[in-house]
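Below is a slice of the complex: some chains, not all, each in place.
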Amino acid sequence: MSIIELNEIYTAYEGGDKPVIRDLSLSVKPGEYVVIGGPNSAGKTTLLESINGLIRITHGSATVCGLDLRRSGNEVRRRVGYVIQNFYFDPFTPFTVEEVVMMGRYGRMGLLKRPSRSDFEAVDKAIRLVGIEELAEKTIGTLSGGQQQKTMIAHNIAKEPEVMMLDEPFSNLDFNAREYLQGIFKNMAGNGTPILMVSHAFDGLPETRIHLVVMNRGRITYDNVCDADEVEPIIRDECAVV
Amino acid sequence: MFGFLIENNVVCHAVEAMVFASIACGILGVIISRMSLSSLGFTMSHAAFAGAAIGMFLGIGSQMAAIFFSAFVAALIGPVSDKAKMAADATLGVLFAMSMAVAIFLVSYMQYMGRGLTATNLLFGNVISLYREDIYALAAVSALTVIFVLAFFKEISALMFNMKIAEASGVRVKLVYYILLFIVAISVSLSLNIVGGLLIFVLLVTPASIASQFCFNVRSMFVAAPMIALSVSALGVWAGFKFTLPIAPLVALLLTFVFAISVILSFKRRINYKKY
Amino acid sequence: DQAPERIKIVCTTSVLMDPATFIGGDKVEAISIADPTLCPHLQADIIPNRIQLNMDFIKKADVFMAYNDNNDKNINMPAVENFMEANGFGSVEWRTVSDPSRGWNTPTTAKLLASEVFGWLVEEDPANEGYYQERYDEYVESFDAVEPTDAEREQLNQTKVIVMLWQREPVEKWLGMEVVNFFAPEFVMNGTKTAEKVVDDIILDPEKYADVEYVIENMQSGELGKGIEEALLDRGINAERVIFTNFPRSILGVDTIPQVLSYNKQLVL
């Protein structure tokens, strides 16, 4: 059974003049490692935000984690991790890395609940997994770009999501971090959590079968399984066509 | 509360009022300053004013009308900011101007129709004219404020961090934001009623600004701001009675002074010239 | 220290404080708690401080005097009552003037006010009635000193003015000036007397205003009359705008009601 099932969806921005996602269908199964490629402005970010309901779909139907997206958007967001593409934290943002990582779990904890032991454990584990132990007490605004990126990844790992969506998660990371985190995501997929990764850099892809989705102008132009080393050529090919 | 310590009940009630107001406003101030809502106090005080004018105009109780209209304005802040895609600051500005217009219009109308002048006395309390019941009410407002902030601490801090990331993590951002603005506005307007305008305005902005000079973390601000508010206002009350100086402006000036000192001493801008 | 306790009097405004202080002489001490000329926000924050600064005085006060106009009823009196009752100092018994709609800005009305204050003092302290009577007479006489002299009166009788409604009575009845027209805020008299309407009338019939010398404002009503003055000047009518006041202490050095009246009178001489 699919964990994400999009059926001819359309998505338009508030104030936008035409839909950005058009007539798009997609199905993702547990444990899949999905790479979403395509040129700039193809609609990749919009697709991810349509999947977790941050942007409302205007037509079509969508089921995520067994929930009807239109009705249970918030519940979906509690279960789906999402590392956003662009963020900026001013230097005086008054939150430490540890607090920010804990915030990943705030949605799923539910109202009026305080972090429990298991929450602290998940946070600790995520911080250790991503390797930012020595930053835990620092405030996020005083970190380097890559450190902030790692914090946001830890925030989503701590969430223990049923689906992990990543929008160019490696853009600020050094070699070591990139390769190391690719491994972690591969493991997550291996444990059944599908990964949806938007990226423009594919040199460090894990050696698994990859569900490759290529988008262009709001539509999917390629949707098939391939090997890691085929990803780049296929995308280049698809994008060259246009 | 301090009855056993301070025999003079005027002084005693003033001290108690300051304690409760400092705690509640100090805590709310941290939220307010992070979310650029510093005109909240002012807007709510004028909403109450407008409500009272409406009440008098319609011949219903102006106190009740003030509370209703304040609640109405408080309830508008969130949805209007959201629908109009504006910063809450701009919404507060618009609502402030509206409240003031309603108040001035009705007041001048009634004044010249020979129907009473202003209702300011009904709206603004006074730390030295408090019944024991006022203190209880203020204690209740403070306690509810603290409880609200504690109960929704997760959600409030997520909003203070980053709205989009909070929403993506499954926090009901809009709902919490609306409730937050509503509760903050209501607490402010109830405290205004008891303690008076100036004290509330200053306790909402200055202690949090002082705390932000030394605290880098929101948790420490939530502790430091009320403590600063508390100690400076305790000093102010004492000095006010001791030297017969007006309490509210004295506390405000003391806080401003502490703010000035702390900006000068702040670590925030300090550049470390060490080489290691 | 041997001197007998003075009677402590709390007045809502300087209007009552002045006669109370004068007539009471060294038998009384009086304070006032409100200011007539401030924006409402500040007023609402100032009165509490006034009360606080005079806390011990108010708490032990013997007499509370109020004019009982709208301002007093809505702001000043409740503020004092609240302070007293909340702190268990007892409830306030106000002495209020018999006719709050009567002004105090002519010697006649001011004397009526003075006689009411005199009555209250005697009621409170009958033992010193003689003293108060003496002081009262002296106070009343001080109004005679501000009455225009014959020469002044003759000049005033020939002076044509346009006046703010709230100052119409002293200008017309006391100073005896000729009121060619008057002006008032929007809601008064169905808006027929706004500055704009007066200017319309000036445009329509400039002749009527040919000799107007003064446009008289009332300080406590804010600025209203600039346009009238200008309309006159534009038509070659050499009028001057002057600002009358109603309250002692609203102008530096003008501390008593007689001084207020004298100040107003001097403006148009």
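So that you can tell them apart, the chains are marked A, B and C in the order they are listed, and the count of residues begins at 1 in each.
We adopt the following convention: a contact is a pair of C-beta atoms (placed from the backbone, for glycine too) under 8 Å apart; a residue touches a chain by one contact, two chains touch by 3 or more.
This one's a predicted model, so the numbers in the text were calculated from it and none came from an experiment.
Novice: Summarise the composition of the whole complex in this file as a formula built from the shown labels.
Specialist: Formula for all protein chains in this file: A x2, B x2, C x1.
Everything below uses one rule, namely that only the chains that are shown with their structure count from here on.
Novice: Between subunit A and subunit B, what is the separation of their C-alpha centroids in Å?
Specialist: That pair's centroid distance is 40 Å.
Novice: For subunit B and subunit C, what's the span in angstrom between their mean Cα positions?
Specialist: Each chain reduced to its C-alpha mean, subunit B and subunit C end up 37 Å apart.
Novice: Let me have the rounded angstrom distance from the C-alpha centre of subunit A over to the C-alpha centre of subunit C, please.
Specialist: 74
Novice: Tell me, which residues of subunit C touch at least two other chains?
Specialist: None at all.
Novice: Going through subunit A residue by residue, note those that touch at least 2 other chains and give them in order.
Specialist: Residue numbers touching two or more other chains: none in subunit A.
Novice: Per the contact definition, I'd like the list of subunit C residues that touch subunit B in the complex.
Specialist: Residues in contact with subunit B: 40-41, 43-45, 47-49, 51-53, 55, 70-71, 73-75, 78-79, 82-83, 85-88, 184-188.
Novice: Give the list of subunit B residues in touch with subunit C in this complex.
Specialist: Where subunit B meets subunit C, its residues are 9-10, 13, 45, 49, 108-109, 111-113, 116-124, 126-131, 134, 196-198, 240, 244-249.
Novice: Taking the touch rule as given, give the residues of subunit A at its contact with subunit B in the complex, in rising order.
Specialist: Residue list for subunit A touching subunit B: 52, 54, 74-75, 77-79, 82, 84, 87, 89, 92-96, 99-100, 103-109, 111-115, 139, 152, 155, 159.
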